[in-house]
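Yeah, one chain of the complex is gone here, protein chain that is, but the others are all in their spots.
Going by the order they are written in, the chains are A and B; count residues from 1 in each one.
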Amino acid sequence: MKRIFLVMMSLLMVFSCALAAEKPIKIGAVNPLGDITGDQATKAMKLAVKEINDAGGVLGRPIELIVIDDEMNPAKGAAAIERLATVENVDFFVGGMGSGVHLAQVPILKKYQKITVWIGAASHQAEIAMGPDADWYFHLHPWDYQQGEGYGVGWTEIVHAYPNVKIEKVFLAYEEGAFGTDSYTSYIDLYEAAKRGEGSWKEILKEFKGASFKSASLGGGDYRAMLNQAKAFNPDLFIWAGYDADAIPIVAQAKEVNFQPPLFVGAPPGWPADFGKNPLSENVILYGMWAPTLNEVSPVAKHFYDAYVEMWKEEPATYFAPLGYTNIYFLVEGIKKAGSLDKNAIIEALRTIEYESPLGEVLKIEPSRIIKNQGFKYQKILQWQKGRQEVIWPLELATTQLVYPFKFGK
Amino acid sequence: MKKTIFPIITILAIVLLIFLPYFIGAYLLHVLMTIFIYMTLALSWDMMLRTGQLSFGVAGFFGVGAYASIITCSRFGFNPLVSILFAGFFVALIALGLGFAVLKLRDIYFSITTLAITMVFSVIIRNIPKLTGGASGKVIPNVIFNGDSAKTYWLILSLALITILISEMFNRTKIHFAINSIRNDEIIARSSGINIFGYLLFVFIISSALQGIAGAIYTQQYGFVSPETTFSLDFLLLPMAMALVGGIYSTWGSVIGALVLGFASEYLKLIMPYGHLIIYGIMIVLIILFLPKGIYGTTKDKIITHKIEKKSLSE
Partner (left out) sequence: MEKTNKSLKKTLIAFIIFLIVVGIWKPLALVYGIQRGGLYSLIGLPLALILGIVGILNLAHGDFLTLGLYIGYIFFNSWSIDPLISMAPLFFILFGLGMVIYSILIRRVLKAGHLNQLLLTFGISMIIIELIKIIWTTRPRSVYTSYASSSVTLGNMSIGMYEFIYPAMAIAVLVILQLFLKKTRLGQAASAVGQNPKGAEIVGINTNVVYLVVFSIAFGIIGVAASVMLPRTPVFPLSGNPYTLKSFALVAMAGLGNLNGILIGGITLGVAEAIVQSIPGYEGWSDVVFFGILIAVILLNAYRRPES
């Protein structure tokens, strides 16, 4: 009798284990589906989930991705987290984009303290709001201040690698909203540090000036007053921090006022659809995390690109696509390494894994100013050449040589 | 009989709303909180509209209230609840000052001026970073009640109930007649000795203060302000849409409008991840074409005509 009971019990256990094994691991994503960044990040996440499930899932269980649109509205983004946590009962949060939405999500994320891997929200305000104690929070996108620091590293290396390139005077044009102003503040900090002989810009930044403009995406679009100021300053390196809608009119109006800096750099989060086709784009430099040309130097990037095009019949157009793909894979690698769904084990695993990402570099977690788990630190320096975005820096990922100096009408 | 049923239903509804956090989950509670904030804005906008003045200043007072609360909280160490009350007084004071200048204007001149004032507020706040955090905004380390959903819900619920109460008071006391007569014919109102400016100023101050308090609570709930999100024109356009969809010139119109549009936008998006805002827009267009007085207004009219028909039949 006892034996039968034992056999039955063990059978039951095996059976329930099998059942549990089939129950999917739920990941909840919050993205702005109406915007190309959120749309493509979501598609890339779905691609990653499909690949992982086709390969047998993780811990023997499939993954289920539940996506909710945040409509780029803070209250909606916060409610989406509540829904994922309480109605969908997800195990993890992923997602990204706007800092405004993310700031509203921070208090809700803190309430549930589930492992969260985030690919958007570059504003340092989000880091302040999250605070130092959230060990379950992983932030993959570089913070605004890290980006400025990274370009200092990049330009210093470029100046050493290309003896003809000279940088002393830098001019930053920034859109007057949060995105541009935050870049400006971080450049001011870097400039102060450089004057003291510290920081990544110390070798190359002798003079710095900034001016704001109203972005075309917020009803502006006349940059000529700002460009005239820049022209009078005569910088070696001109950077504008605005949105994709500003990209073409800024170059066109620079040509109009006859402003031709040797290095003409744009730092928007995305680029317009026809920028490469526009004759004015030739040799414009851009800051970004990824470009399709990485396919030539990184097999992971190539695999991602081809798989994305095959699944969605469109090309990934923003770096949020490979970031979304990275978002899922990084989390799943962590779960795999932890070997269970134990929160502390996964946090420990995520902190130690090295994931080779489709963005070209290896993703490793390090502390940033406030939080403990920061992913990527720097963006890349790219250049438009013959309608393609070529990688210039990091030098080891470079797909071609820098064309210098910048000139209109070639 | 009808006179006794109505208060009982109201009390039951209020009791139900108060105990709601024990029955429903955090998600629904969150959606309700957002709806109540918008309901307050819609209703306070409608209060001003009843005097004939179409205000486009909702987002402006909302934003100033939000900033007043965050700044007093983080700079001067106010208790969050005190900072919310302070925001209400502060906005009321601004409305008092502005009222003397703008309440003489009528029609679209009043509307555009209030909208321009909203823009001026946001640009000034963006350009004084030392106090306001500038374009980048400001974050407070702890949100109100440390993020406790139920307590935050009760706070927002009380604001919504107070707004409903004030709106009903406006509708049931003699202010109602004054306000209506201003809207219907200002010259007659003036000749019958109504202090038009006084009433306008009074309603302007009260409704603006409510909008300021709504902004303060909203921002305490999420713990941050930034010119782009805090002065978003959504805080003007959505409340207007809610009041109009529900039915203007009444308390229950705005309440119904806020509930209908608030839940619709949340559920549409779950059924239809892409393009749900198109359906939302089509819904608004259809309601305005086929229920020109809003859901509540049209239904009420139907009931009244039905009753009159019945009466005339029985006679």
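By definition in this document, a contact is a pair of C-beta atoms (placed from the backbone, for glycine too) under 8 Å apart; a residue touches a chain by one contact, two chains touch by 3 or more.
What you see is a predicted model, and the numbers here were worked out from it, not measured in a lab.
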Margin query: Given that one chain is not shown, which residue among B:K104, B:R172 or B:K302 touches it?
Written below: B:K104
Checklist line | Among A:E256, A:D342 or A:E366, residue touching the chain not depicted | finding: A:E256
Check: In the complete assembly, which of B:I9, B:I24 or B:I112 touches the absent chain?
Finding: B:I112
Checklist line | Residues belonging to chain A that touch the chain removed from view | finding: 34-36, 39, 176, 211-214, 216-219, 221-222, 224-226, 228-229, 244-249, 252-253, 255-258, 270, 272-274, 277-280, 317
Next item on the list: With the missing chain put back, which residues of chain B would touch it? List them for me.
Entry: 49, 54, 101-102, 104-105, 108-109, 112-113, 115-117, 119-120, 123-124, 126-127, 237, 240-241, 244-245, 248, 274-275, 277-278, 280-285, 288-289, 292
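We adopt the following convention: only the chains that are shown with their structure count from here on.
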Notebook entry, point to check: Cα centroid separation between chain A and chain B, in whole Å?
Noted result: 37
Checklist line | Residue ranges of chain A touching chain B (in the complex, touch as defined) | finding: 33-34, 67-69, 71, 73-76, 78-79, 82-83, 85-87, 100, 103-104, 106-108, 110-111, 123, 125, 128-129, 131, 176-178, 180-182, 185
Next item on the list: Could you please specify the touching residues of chain B with respect to chain A in the complex?
Entry: 25-27, 29-31, 34, 37, 126, 134-139, 141, 143, 147, 149, 218, 221-224, 226-229, 234, 266, 269-270, 273-274, 276-277
